[in-house]
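Shown here: the complex without one of its protein chains, the others still in place.
Which chain is which? They are A and B, in the order written, and residues in each are numbered from 1.
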Amino acid sequence: MSQLVTSTSATGTRATRVLGLLAILVMLWVVIGGLVFTPQDVVQGESVRIMYVHVPSAWIAYLAFILTAVASASWLIGKKHSMGFDRFAGASAEVGVMFMAITLVTGSLWGRLTWGEFWQWDPRLTTTAFLFVTYLGYLAVRRLEGSAEQRARRSAIIALLAVLEIPLVHFSVVIWRSLHQGATVLNPSGDVKLDDLMLFTLFSGVVGFTLVFFWLVLHRQRTMLLLDVVNRRGLDTAIANRRAEGSTN
Amino acid sequence: MVSEVISFVDAVIAYDNFPAVAGATFSVDSGEIILLQGPNGAGKTTLLRACAGLLPIARGNATVLGVDLKSDRATVRSQVGLLGHSNGLYQDLTVAENIGFWSRLVGAGNEDIAQAMRLMGLSERLSAVKISNLSAGQRRRCALATLIVRRARLWLLDEPHAGLDAQGRDELDKTLRSARDAGATVVFASHEIDRAQALATRRLKVTSGVVSEA
Partner (left out) sequence: MSRPNNGRVFSAVLIKDLRIEFRSRVLMNQVLPFAGLVMIMFAFALDNDDVLQRVAGGLVWLATLFSSLIIIQRSFAVEAADQALDSLRVAGIDLAGVYFGKAIALTIKLIVLDFVLLVTAMLLYRVDLTGSGLVLLVTCVLGSTTGLGFVGTLYGGLTAGAKGRETLLPLLLLPVVAPVLIAATRATEAAFASGGAQTSEGWAWVGLLAVFAAVFGVGGSLAFGPLIDE
């Protein structure tokens, strides 16, 4: 494992630098395009610009949790129980929780502007909020004391249980709302007529956020790897010390 | 029957970053009664827990009852009886109920319960007493009785003599010898040096996480 870490001073590689540069370029366009070049919406006016942040971050949040689940399943199924999967699952969930928070904040701001309310008991919103809390729990489980393998096993199982849970939550909220309200509240973006430039900017946002996501996850899982390496080196030293102690007695 | 019950080669057992056992190379044959000798904190408890399939082997190799501890710790567990510092008893239940719980788990009969209690010197009168009302020594004997009910092939005992009165210690030594005669292997740690040396067929010295022949 330690030979993987040749330059211990940084978590970047040539690939991540290229990825980071690409992310900056695309995001630069999203910022300029989203704030300057794209037109206002007929109904929503300037507030439609939140869409260029909100929709991509929601997409990333869900992508992150799917990737966490896939990585967790890979760790469980794989005979070798490769810790790389565990680190990727954890890194993806951490970054995903951040994007989920961005989604909830931008969504409620947007909701305030278009509906006049910060919050609606819309199934999609409610499920997103539950997903957020569920993955806060997942991160808490990752922080429980225990060996690295124990942590990987527990958190992988919790991630897969969340995959069982989220559809049940979503489904129950859907029928709950459909019984109590005639029509469900439409997501604000459903009301928006998008022209080509707006679509292109939204698409760029999705691409840009995806690049940022992977850049963050790669670096995060690399810091996790470094942490493991440090721990193992600590173990080597400790073994040597204890052996020395044992043979002098 | 595997003649080599335990075999460790350069095994390291670590809690997070602390190698409680920094290198153990030893083997135990069937029918032996092994005494682990060493000061507190030397790694005796860790070694016993690892043999029971409870702790992962960080480095080196280890097999118990022919099963590789690095790949399959689960199989080892059903054939091993570990008694640590805790007794694993339910405080709100009586002696008979605790032993009866284990006999129900493994499908043993009422005679097994009676025999286990007799061997451990737990009288009829004690059988209906809650664990929380027993002395430490009586609890220890009750815990040992659950091992007898389970018919474990390898007994791993951490300070089994602690808290027992003289009669209980004699009973324990007798039980361990008859268990050995019946084909079980015993590994135990004890500070009762004289008694333990009389009981043991061989000794292993554990010092600061290193295991060697005494």
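Please note the rule applied: contacts are C-beta pairs under 8 Å (C-beta built on N, C-alpha and C of every residue); 3 or more make two chains touch, one makes a residue touch a chain.
Everything numeric in this text was worked out from a predicted model, so none of it was measured.
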>> For the chain not shown, which residue from A:V141, A:L227 or A:A240 touches it across the whole complex?
In response: A:V141
> Just one of A:L168, A:L197 or A:A240 touches the chain that is missing; which is it?
Replying inline: A:L168
> Which one, B:S3, B:N40 or B:S86, makes contact with the chain that was left out?
Replying inline: B:S86
> Of B:S78, B:S123, B:S178 or B:Q197, which residue touches the hidden chain?
Replying inline: B:S78
>> Touching residues of chain B against the unshown chain: what are they?
In response: 52-56, 74-82, 84, 86-93, 97, 101, 104-108, 130-131, 146, 150-153
> When the complex is taken as a whole, what residues of chain A touch the one chain not shown?
Replying inline: 130, 133-134, 136-137, 140-141, 144-147, 150, 153-154, 157-158, 160-161, 164-165, 168-169, 171-173, 175-176, 179
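Note that only the chains that are shown with their structure count from here on.
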>> Averaging over Cα atoms per chain, report the distance between chain A and chain B in Å.
In response: 47
> Where on chain A does chain B make contact in their complex?
Replying inline: 147, 149, 231, 234-235, 238-239, 242-243, 245-247, 249
> Across the complex, what residues on chain B touch chain A?
Replying inline: 12, 14-19, 22-23, 56, 58-59, 207-210
